Every structure is written in structure tokens, then in C-alpha cells.
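With one protein chain removed, the remaining protein chains of the complex are shown where they sit.
First chain written, first letter: the chains are A, B, C, D and E, and each begins at residue 1.
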């Protein structure tokens, strides 16, 4: 009986691993879709590398750092490599999943955090700088924050609630994205005199990417229940879906009211906004809560995209608005809506947001400063003009098509 | 024990929800693939909107209308919003799935019905008209028909059999597609003097779309068993696969005999034909039945594509041949092949086909007439020439590529 | 209790079927991505056909040939069509899955073996020759080899270990690919005087294809456990992932050291190399074994790509390096790493490799010679210049885009 | 011989082509270009408006001098809408023309 | 100086290029165009046949007048198949040529 329930929950978690995995394809397609074709191989390369770096870094250090520490702590080093327990495959390890499932699910999450940065710094960062950044950030920063909350460190001790990672995953990625952009500066041609547009080269791939992300999110949030509990998991799926849905409503109406246009890139960012926004509280929100949280996420993402652009912060894919802004909003929302709503919880959430934010931002700064010094962050002006593909990869993404390069 | 079997079945249903969800990506890719690049954003926008509209409309009204009515009825209004039962997450709600799973699975189906229309009316319908149509059709028409059969209304009372929706989903979408096309008329340039071709702009995306639809169909049909019953579900998967397979055989040979060409768009429509055709009876057909039903579906879809074109009915993606013609054929086939074959059943199936057909066609007519009056159905000639993307969305789907516009 | 565990394992197997199915989309995208746009429809057509042919051939003969023979045998003919046992849907058929699940999982594998050939012979093989080859090879060759090992034939009798098919699937496909290339010769323009490059037309689609293959591989290897055993399956998933990961590391560093470039096509081939390499032993390898096996696979694939090119063997997508070379390496690795490592096992593995290799290569030769005689293998020079799409299919894959044809 | 080069709206191409065919000018070459001129295409992407140069179709028609006038008149009529952006026609001399297939020269090579 | 413009089959491009290189003409510009003429490309899509204008390659080669003849001969030979659709060559005058890099003028600017 125990064995059967163990098998079922483990099965669900394995399904979720597979779903979270395919989110990487989603990120890759979204990012290339919203950038120019002359940089496509470069972005794909970064996205592939990030999966590998994320998984390996997590294997060699991250999992140990994040999950083997003492309760309530701040930092923990768990040794190198995977420590495979004797009961790795039995319910004695955990009544709901094996050691292997546990590790792989968490490793896929780690890789996700790194993926978020990739789109924001696209079209101008040096490949080597990005690879080093990802490696260091996933090895040194993410597992620390992860330990604080999911590894039963101090944040979990004070009652911080972040179900599937609005803060622990999305804002961790989002902060790094923001710092990265600030260090790099905008792409050439984006803010000469006036704000101009650099349109993404393939709206179909961008849209596909977002639908694949939504698809994967069923595993991301659904798996974060950490069991196959029918009531809990299926409710999480509904809540997640409804928030994504109302995220679109928010983004659609706010972008329509502001610009009188049906901007599909806003709609797809609205989906992601709703998904990120509900990720912190998908387990404790009701139907109406989800609809409201999603709606506000959708509005926020549009306002943030416009606002950030006004500040001449050049984020080609909207990573900061989606992952940082909506990540923070979702974390806050746990104190405002749903089962745990209350001033005390709100305060705890704010503590979590700030401590994670400061740690990540500082960490990202230190890494970027070091990289700027040792290898440089930005490609040359000539490379940026001609495209990173031909310069860093000696190839073109679409050699058979005649391009309107710009 | 009961709890475990509940957990397992619910788990399978959740997997199926995720699979049905990704069918929307399949529809989107198929539709843009078979149309011109100047209308790609418009079609993607419609497809994204349809998911959102389908899910929200079903949340606010559809689910209540469809599932809370009395046995044998014709129409039922179930109130607004979701009525969450106290036992939502327990086997007392249903021994095989939670309330949440139930709702989400059905909501994904509802969104599917609306997606079908989108491709047929593509490249000329006004965006606002399409959005209103989808909203009204999913809110007012689909749940009524759904109630007749799956909600235990009158059609289910007389013994109508439609396992996963050849009639209830596909023909509902197909009828609306047909009526929509008739109201809109053909695209400019399709039938000037002689029948000409307007080729789809990306065969790879169209093919990808169909394989994703097949992928999702495992959840569509597999989930319609409404439990994880191993024998039943796995047989449904085999039957579904074999029908898709022989659908290709039918479409391949009939198109080859007719035109002496290897037309891949016919092959992919053959897959869909086989899938739609078996959807009504996937639970009661044997292996040979499935092969025959699929084969006939594949032949029918080719004949219907050619026939409809001769009648100057312009259906860019073949929605009417696939979803309406094969939907009807599949429903009929339940009376001819498989466990329930028999004259009486055949007659009942015909009653179902006609009643659903008339109701949907009339409903669609009323909605289109109202929309034609209040907001107009068709974009201007200039917009159609230049493309809907630049006119309705102020963007281009592939700004980096030099187009051969036509 | 038995019923529940049956239901769970069967559920997992069904999930794996769906995952293996989508590998066909992965193959299709990878293959078109790495070839020229003038041959895209042709390749898609072949890939769709291969799914259908694989499934049908397996239904009509393969499954019977492969699984109903006596222990230790060499050849068996199981009759035509599916023999559905009375206990098809119960644990009496098999405690872990139904007859239907068994059949469909195996049928998806059969279709995979045929898919592998398609990319290697692309851009010059006659469509009809390829279709006949696939049909004959899947009907006559694959089930024999499959019977030897998985059908409890002589190879399984001597202790050959090939968990999910490094030899039985990948090398079977890889040998046919190699023989096909040798019969066909290189594409025009590939080796005139010096080795030149013919670049793939869409790196995004190629990358997408590989991530979809990885996604499907979770089902390919995860399902090969043939139950939902939590410890075993989840470990297989981890081992598979780690090998893919270190496959990239191997391919990245070896291609960087050799060519000083960040070649994304090498990286994606590295993923596949790691996956193919671990497929034989994913159930008996530890974490370090997996990392080493993957690393070597990644290095091997780069060396093989370069070596094969030097030998003027023109394999546009790297099917031989990935599926044959790494398939053989993975099979050997079972004798070197992991639980079964040992000289005796190594020897058995070599016996398996050679017997399968000789049988497949001979079989492929016979088929190709017959086809060359009766219908010819290669398209005309003019057709190859202008592209197979317009000549064999009277269509273009991207009619709206202006091509840089070459 | 003259080379008549016309830069027209893409949406007018079919009408121009039909009109040229009607007078027997069924030999020419065309490609798509970007036009910098009075008309712009306005884009709105992620909240930022911009105006882009517009896509046009470039027709290059080599005609014997006697056909020059007719070709120009026809294009003027079929390509015109009266709104900004109708396009331009440029005429220049062609010294010699050859048909590759037959090695014919001069006006005989034109069709 | 003369501008030699050749509209050829795409499938013949590599042969033409190699032939031009062989006589030292390794400076030119080319792009893909659509050709309206005797040859059409026949399509068959979802049961309907249609014929489309054909894709061709447009070569624009500016040569000093002394090279004109040679260039034309070579293209004629390398691009020809004898079947309909081999293409055309048009020759016109170029008044002046400049190399941007060095500001050289006239025939010196051509290579």
C-alpha cells in the first residue's frame, strides 16, 4: 500500500520532470523569436549550454548545498558530487519520490533559473561571459537561496511562502537579468535619440515557445506539490491555468487601452506573467484569487515593459517584467490573497523578497564585475552590427533565406 | 485502496489534460503553416485568444450549463461561475477524478471546439468579429450540445454514442467553420475565373502542428475513458493510432490516384481525418474496424477537400473536410462497425448528427448575422491584399525575412 | 493490489508511448533543419511515411515475428496481423502492462528504427525507393534482430545486454543509414575536388528537433524498464540525463579544440550521442559511469563526423556517427562500465554487435541492390539541383520566402 | 531597346501583370525591394511606434523602343491608386540583348 | 564600361560562376528574382494545379568595354541547356564607377 502510493506519486513527479524539461525548448523558442535572425544561433547555443551547465553544476554542488543543510541556516556546503543514500529508491528516502526523482526535478528547476537570464542579455553579450556567468550563478547563488526556503533554511523558518518559486526561481533569474542588462547597456540602435523598436524575427516561434512554457508549467507547479495528491495537484493545475488566462486578459486590455493595437507579444508575455504571478501561491489560492492575481500580473507586465523601456533598459524578451516584476508581485500576493493572506504574512513575504533580491543582485554584480575585468562582457560593435552568429559561430541560422538584415 | 485507484485515475486524467492543452499549439501551427505569411500574426492571435476565451467562457458558464442539468433535458442554465462542491478533491465527487480535474479536462475540450473554426475563416475575417463569435459560440452553443450527450441530456437518453466527440466537438467546430466560410466568401484571388491555389507559407510548421495534434489526441481519446482502466485506455490508444495510420493510407492513395502527386498536405489531413473519424467509437471498435474507419476517413477527406473547392467554398486549412465531414462519418461509423453496430444504433447516430448539426448551424448563422450587422465580418479589400498582420496588428511575423508576398 | 500495481505500471508505459511518439517530430525537425530548404517537403514526407509504414508493418507482421517465437531461436514467423489474446487487458497477460500497451510501445520503437535512415539518405534518394526500403527493412530485418534479443531469441540466451536498444534500435537504423549512403553516393557539390559544406537551412528547427528527441527519450529509456518501478525508472531518467549532458561536454570541447568554433550542430549531435550511448546500459550504470559513457560518446560523435566526411561519405545529419558509432560504443560500454562490466560480458557484447551488424548490413545491401535494379535509387541530377520538393511533390516548403537557393 | 523599371505597390502587382499580359508584354523580371520615399509603414511593437521603409515590387522590363510608351501607360494606369506611394517608373537604354538559348540578338531576343 | 546583366537558371549559377572565374571575371553582384517568360513552374497543391513564375538568378557585372564580349560568350555557354528558360543577357552603358575604399574611378575601380 505504502509502496503503491509511493509508486504513484513518484510517477507523477517523473511526468513533471519531463514537462519541466521541455520548458527549456520553450525558453529557447521564445528568445530567438523575439530577437533578430542574425543572433539566433548564439541564443540557441546559450540556451543549450544553460541546460547542460545547470544540470551539471547542480549535480556537482548545487543539490548538496541546497538540500542537505541544517534547519534555519544561511549557508551550507554539502560537498561535491551526488551523495546517493542507501535507500535512494525506496519510500524510506521519502514517501512520495525516490532520491533520483528528487534530484532530477530539482536539477531541472535549477537549469530554469539560469535560462531566464539568457533572453535579457541577448544580442550583445559575449558567449564566454554568459557561460561563465551561468555557471557561477547556478553554482554559487541559486542553491544558497534555494536552501533558505526549500532546503529548510532561515526563510522557511520565518514562514515565508513560495510554492513553486515566484521568488526562488523567477526572481532569482529576473534579478540576474536586470543586473546583466545594466552592466551591458542597450543594443546598438535601440535608444539613439529616441526609443526605437527592434522587432523579433519570428513571432510563430515566440508564440510556440510560450505555449511550450505553459505546457511545462503544468509540471513546474503540478510537481511542486511533491506528491500525486489528487485534490491538491488538480487544484494547482486549475489555479495555474486560470491565472495564465486572466494574465492574458490583463495584458490584452492594458496594451489595447495604451496603444490601440492587438500586440501578440504582449499577449504572450501576459500568459507568462499570469504563470509567474501564481507560482508562489498556486497551492493556497482560490479560483477568484487566481483570476485576480493573474489579471494584475498581466497589467503589471505591460506597464513594466513600457516603464523599463522608458528608463532605457533594453530587455529584448521582457525577462525582467515577466520574471522579476511578476515574481515579486506573486510573492507579495501570498500575503494579500488566498489562505495565508494577512499583514504578518505580507511582511514575511516582503522580507523574503528583499533578502533574496539583495543577495542575488549583489551576487550578480560581483560576478559581472569580475567577468568584465577578466574576459569582457560585450561583443565588439562590428560583431554586434554583423550579428553574433557569423562572428562567434561562423554560421548562419537560416542560410537559405534571404534576410532583411537590420 | 479506493483512494489509490482514485489517485491513479486522476493522475492519468491530469496527464491527458496536459496533452489536450498542447493540441492548441498544434492547431496554431497547422493553421499558420497552411496560410500566407502576411496573416500569420493574426492567426496566432486568434488561436491564443480562443484558448483564453474557451477557458474563461467555460469557467463562467459552460461547465455549469453542460454538467449540472437534469437527465434527458434539452437546455439547462447552471448559474455563473464555478460551483465548487465540498468534496471537490475526494473520491466522493467521482471515484476516478476530482472536481478540478473534471473541470479542467472539459474546459480544454471546450477550447478545442472553438479552435477548429479559426483556420477555416483565416486570412479574411475581422479579428473582433472572430473573437465575438468564439465567445458566443463557446458560451451559448457548445455547452448546450455537450449537455445533450455528455451532460446526460436527451441525446444520451436515446442511446447516442459519441465517445470523445466526433460530433460533440469536431462537428460542432466543423459546422461553425462551414457557416463562417459561407458568410465570409472566399479569399480574394482564390476563385477569379478559375480555381487557383494559395499555398501555405510553411509546410514544416503545418506538419509539426499535425504531429502535435496527434500527440495531444492520445490525451483527448485516452482521457475520454475517464479513468486509468488499463485495458480500456490502452486499447483506445491503439485503436486511435491505427485509425490515424490508415487515414494516411487512404489519403495518400486517393490523392495519388487523383492527382499523381505526393501531396504532403493531403497526408497530414489524412492523419487528422483518421483521428477525427475514430473519435466517436474509439472505445467500441476493434483493430480491423479502426483500420477500415480510418481508411475511409482518409479517402473522404481528400474527396471533401476537392469537392468543397469545386463548390468555391474556400477553406484554407481543410477544417470542414477534417472536422465536419470526418466527424459525421465517425459518428455514423459507430452504427456500422464495432460493438454497437446495428440499424437501430445507426438511426440514433443519424438523429444525433442531424440534431447537433441543425442546432449548431442555426446558432452559428444567428451569431454571424448579428455580427455582420453590428461590426462587420470581413476586413477591407486593401487590408486583405496587404495582409492582416500589418493592418490589424501593426507588425510583421517575420520582419527579418524577405518575402515573396502574394 | 495486483490490479493497482498493474494499472500504475501500465499508466507509466502509456505515458512513455506518447513520449516515444513525439520523437518522430524530433527526427523530422532535426532532419529538415540540417538540410536545404529545397528538399524540406520531401524529408517531411519521408518522415511521415516512416511513422505510418513502421506502425503498419509492425501491426501486420513485426510484432508477431518479434515476440511470439521460441526461446533462443534465430528466426520466427508469427503469422499476419495482431493475435489478440483473451487476457489482453488484464494482469494475466503481463503484470505490468496490457497487450495493447505492449504492442503500441514496441510499434513506436519499430517506427523509430526506420526514422534513423531517413536523414542520412536525404536530398538525393528517390521517394519511392525510400518508402520501399523502409517497408522491407521494418518488416524483414528489424523484427528478426528484435527477436534475437527482446523476443528472447539466441542473443538474449547468451547474455547480451542492450537495455533500450543502442544496438537493437540505433545500430539497426545506423547500419542501414551507412549502407544507404554508400549505395547512393554523396550529394552533388559535396566533394568536388575538396570537401565543401552544405549548411542546414534552419538551425532553430534542428535544435528543436533534438530537444524533442531528448524529451521523448525519457519515455524511450524510462519505458524500457517495462514497469513503473520507482527506483529503477527514476534512476534510468537520471542516468540518461547525465549522459546526454556529458555528451555535450565531450562534443563541445572536442569540436572546440579541433576547430576553435562554437558549432551548435556539434552540440546537438553531442546530446544525441550521449543519449544513444547510454541507451544500452541505462539500467545498470552508476552516475560516474553515465558521465564517462556520455563524455566518450560526445567525443566519438565529433571524431566520427569528421572522419566520415574525410572518407567522402556524405551523411547530412550525422545519422551514422550518432546512431551507429555511438550505438556500438554504448553496447560495448556495457562490458566496460556499470554492474555487468567484465571481459566475458564485453565479449558477448561484441558478438551481439557483430551479428546484428552483419545481418543488418547484409539485409540492407540486398534490399538496396534489388531496389536499384527495379526502381532506381537516386533522383536525376536536374531534380537534385532544382530540389526534390518541386520535382517530386510539385510544391515548395516556404513559398512566401525568398530563398538563397544553392 | 529600352529598359523600363517600375517600382510599384506589391498589392498592385497582379493587376499590373494582367494589364501587361493583355498587351502582349509577357516577358519581364521582378523582385521585391524596400522603398525609401514619402510613404512609410507604421509599426507598433511592445508599446513603441516606429515607421519603416515599405516593401515594394521592382519590375524590370526590356522592350523594343516601339513598345516603350505603351508599357509605361499601362503600368501608370494599373499601378495607380492616387494615394502617396504609388511608385515610380524609370527608363534607360539597353545597348544589346541576347537570348541564351538561341543566341538571338536585339529585339528578337526580348520575348 | 558596360553593365552586363544576365538572368539565368539558378541551377546553372555555379557553372557560370566557375566559367567567369576562369577568365578572371571574379567581381560581380547577384540576387534572386522571379522571371515572367516562356518557362513556368507547375505546382499542384491540394488537388489544384497552377503555374507560377519561376525563380531565377540575376547577375550584374560591370566590365570594362574590352571584356564585354568575353563575358557574354562565357555566360551564353555556361548557362545554356538548349531548353526553354535559359534566360537573357542585357548590356547597357555605365558612365562612371568608383571603388568606395580607395576612391579609384573608372575601369580601375572594377575589380
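FYI, a contact is a pair of C-beta atoms (placed from the backbone, for glycine too) under 8 Å apart; a residue touches a chain by one contact, two chains touch by 3 or more.
Here the structure is a predicted model, which is why all the values come from computation and not from measurement.
Peer 1: In the intact complex, which of the presented chains make contact with the chain not displayed?
Peer 2: A, C, D, E
Peer 1: Which residue from E:17, E:40 or E:70 sits in contact with the chain not drawn here?
Peer 2: E:17
Peer 1: Return the single residue from A:195, A:346 or A:390 that touches the missing chain.
Peer 2: Looking across A:195, A:346 or A:390, the contact with the absent chain belongs to A:390.
Peer 1: Please identify, in ascending order, the residues of subunit E that touch the omitted chain?
Peer 2: 3, 17, 26-31, 62, 92-101, 103, 109-111
Peer 1: What is the set of subunit D residues that contact the non-displayed chain in the whole complex?
Peer 2: Counting over the whole complex, subunit D touches the hidden chain at residues 2, 6-8, 31-38, 56, 58, 72, 75-76, 79-93.
Peer 1: What does the interface between subunit A and the hidden chain look like in terms of residue numbers?
Peer 2: Counting over the whole complex, subunit A touches the hidden chain at residues 189, 382, 385-386, 390, 394-396, 402-405.
The rule is simple: only the chains that are shown with their structure count from here on.
Peer 1: Which chains contact both subunit B and subunit D?
Peer 2: A, E
Peer 1: Expressed in steps between touching chains, what is the minimal separation of subunit A and subunit E?
Peer 2: The distance in steps between these two chains is 2.
Peer 1: Could you label the subunit D-subunit E interface same or different, taking same to mean over half of its residue numbers are used by both chains?
Peer 2: Interface between subunit D and subunit E is built from largely different residues.
Peer 1: Provide the C-alpha centroid distance between subunit A and subunit C, rounded to the nearest whole angstrom.
Peer 2: Centre separation, subunit A to subunit C: 33 Å.
Peer 1: As a quick test, compute the distance in whole Å between the mean CA positions of subunit C and subunit E.
Peer 2: Inter-chain centre distance comes to 44 Å.
Peer 1: What residues in subunit D touch two or more of the other chains?
Peer 2: Residues 31-32, 43-45 of subunit D each touch two or more of the other chains.
Peer 1: Quick one: which residues in subunit A touch 2 or more of the other chains?
Peer 2: Touching at least two other chains: 1, 4, 8, 11, 15, 199, 202, 261, 263, 265, 398, 401-402, 404.
Peer 1: Following the definition at the start, I'd like every touching pair of chains, please.
Peer 2: So the chains that touch one another pair up as A-B, A-C, A-D, B-C, B-D, B-E, C-E, D-E.
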